[in-house]
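Sharing a structure, written as structure tokens. Questions coming.
Missing here is one protein chain; the remaining ones are kept as they sit in the complex.
Showing chain A:
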Amino acid sequence: MSNESTSLEQAQCQEPKVRARSGWTYRPDVDVVETAEGITLVADLPGADVSSIDVKYEQGTLTISASIPLRQDESTKYLVNEYGVGDYHRQFNIRQDIDASKIEANYVDGVLTVRLPKPEVAQPRKITVKAE
């Protein structure tokens, strides 16, 4: 426990809690990058299952959540216990135009990738002038 750092969030971790699933909700680490095509969001969600991940986009808000089952019996006595296991939840306000119908998400090796493409810009068109 040598690398422990103190923060408000951690202090909250030690509050008494109600047991539902593990009873914890974690804020996953997320990378967000923008390219010419759109926004890509990459979240570490170790221990999730494709079917337990929920990705929602509604009125400019992207919500990622996943419910994570306990992997060990609750009575397990740990010799070392350096991290907590619980559900994931995080929300983002996307302040850019997104083509909501083309949002894609996939989950590989515990990493969720969500691609939010920008709407296709109207292609410049050349109008042919016909002679009558």
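Heads up, the rule we're going with is that a contact is a pair of C-beta atoms (placed from the backbone, for glycine too) under 8 Å apart; a residue touches a chain by one contact, two chains touch by 3 or more; residues count from 1.
The criterion applied here is as follows: contacts and distances are computed from a predicted model.
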Listed names "Multiple sugar transport system permease protein", "Spore protein SP21", "Adenylate/guanylate cyclase domain-containing protein" or "ABC transporter ATP-binding protein", matching UniProt entry of the absent chain: "Spore protein SP21"
Where the unshown chain meets chain A, residue by residue: 1, 3-5, 7, 9-10, 12-15, 17-18, 20, 23-27, 29-36, 39-40, 42, 44-49, 61, 71-72, 76-84, 86-87, 89-96, 107, 109-111
